[in-house]
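Structure, as C-alpha cells:
Just one protein chain is left out here, and the rest sit where they should.
Let's look at subunit A:
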Amino acid sequence: MAENVSGVEIQLENVTKRYPGTREPAVKDFTMTIPAGKIVILVGPSGCGKTTTMRMINRLIEPSSGRITIGGEDALKLNGDALRRKVGYAIQQAGLFPHFTVAQNIAVVPGLLDWDKKQISERVDEMMDLVGLDPAVYRDRYPRQLSGGQQQRVGVARALAADPPVLLMDEPFGAVDPITRGNLQDELLRLQLELRKTIVFVTHDFDEAVKLGDKIAVLGDQSTIQQYDTPEAILANPANDMVAGFVGAGASLKQLTLLRVRDVDYHDDALTVVAPDSSPSDLRRQMTEKGKTYALVLDARKRPQRWVHVRDLSTASTLASVGRPVGDMVSTQSTLQDALEAILSEGGNAVVTGSRGEYVGTIDITTVTDTIQQLREEHDAGSAAS
C-alpha cells in the first residue's frame, strides 16, 4: 500500500491568521500533521476558521505567523502562484471558467506548467475518464451545458490535472442535491483508492466527514482543534461537549455505517440443508438431533431460500415450498447499519451471504450491540492510556 501513495505529508506549526483591525485572530496557533495519502476532514460550525485554515495551506490567505511545510518543503518560501500550481484546489459550485470548454478548463494548470499540447490533450481525456465523463461527449461542452454534479466532476478533474500530491477541497459537494452528493462522495473514495493523494477537505456536514475521512479534525472557534482522530474514535468517544454536540444524536447509529459485516463475529452455526439433496423427514430428524427449531433451506448453489420451523415439516412433502421465504439478506460487504435494518425487518436473524450470494452465516441484534459496546471500551481504554 505504501508504495502507491502519491500524496505527501503536510505540517502546520503554530499557524496564526490575524486580520488587521480585529482583536482576536481568525485562526489561532494551529498545529496539525496531515499524513501522506490520507483524507483529513476539517469540520466545524460556520465561521470557525476551517476554510481560512485550509486556504493558508496554498496561501490564498497568507498566514500572519507560523510554519507550513508540504512534503518537507517550506510552503511560505515558495512563490504563491507556483505553490498553487502544485496543490489541487476544488471548491463549492466548482468555480469553472464559464467561457472555457470542459477540456479548456481541465487544461488550465498543465498549460500554466507549460506542458506540450499533445501531452495536455491526452491528460484531459485521461482526467475525464477518471471522473466518469465521456471525452467524446463532454470535451467541447461549456460549463452551463452541464448539470451541477457534472460541473463538480470537472472541478475535481481540473484540480487533479497536473497530478498534484495534495488536494484541497472546500465544501466541494455542498451545492448539489443529496443523491448526487452521495454519488460524488463514493466516487471520491474510489478515486482516492487509486490515487492516494493527501486530501484536506472542509465541510460542515459531520456525516460527510464520517463517510470520507481517514481522520477528522473537529474545530471550534479560531480553528482550535477540539479532537483530531479517526471517525470511529470520535464517534465512540467524543473528547468534549462541543464535539459531542457536533457529532449530534445517533452517534452509535453513525458508527454502524463505518463497520462492515465481515469485521464482526457473525454466527455460522445455523442448521442448513440443501433442498434438492434432502427431504422434509431427513431435515426433521437432523433438527431433533441438534435441538434446533429453525433451519435454513439453500438451493443447489447454496443460496439461502427459506426459513423452516420444525413444525412446518410434519405436513410438508418437499423442501422447496415449506416455511417462509428469506427476506432481507446482507452480504459480508454490507455495513452494520444495513445489517441492523435487515435484522429489524426479518424480526431476529438476518442471513449473511458471501460474494457469490452463498450462505456464510447469520447475524443478530446481540452481535451488533456487542460490537458497539466493545468499540466504546476500546476507545475509552485508548483515551485513558494517552
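Assorted remarks:
The working rule: a residue touches a chain if its C-beta (ideal position, glycine included) is under 8 Å from a C-beta of that chain, and two chains touch if they have at least 3 such contacts; residues count from 1.
In this section, contacts and distances are computed from a predicted model.
Considering only "ABC transporter permease", "CoA transferase subunit A", "Acetolactate synthase small subunit" or "Basic membrane protein A", the record for the omitted chain gives "ABC transporter permease", by its UniProt protein name. Although one chain is not drawn, the whole complex shows that of A:21, A:72, A:98 or A:291 it is A:98 that touches it.
Within the complete assembly, A:109 is the residue of A:27, A:109, A:124 or A:368 that touches the hidden chain. Checked against the full complex, the one of A:7, A:25, A:49 or A:143 touching the unshown chain is A:143. Taking the complete complex into account, residues 58, 60, 81-86, 88-89, 91-101, 108-109, 112, 142-144, 155, 158-159, 168 of subunit A touch the chain not shown.
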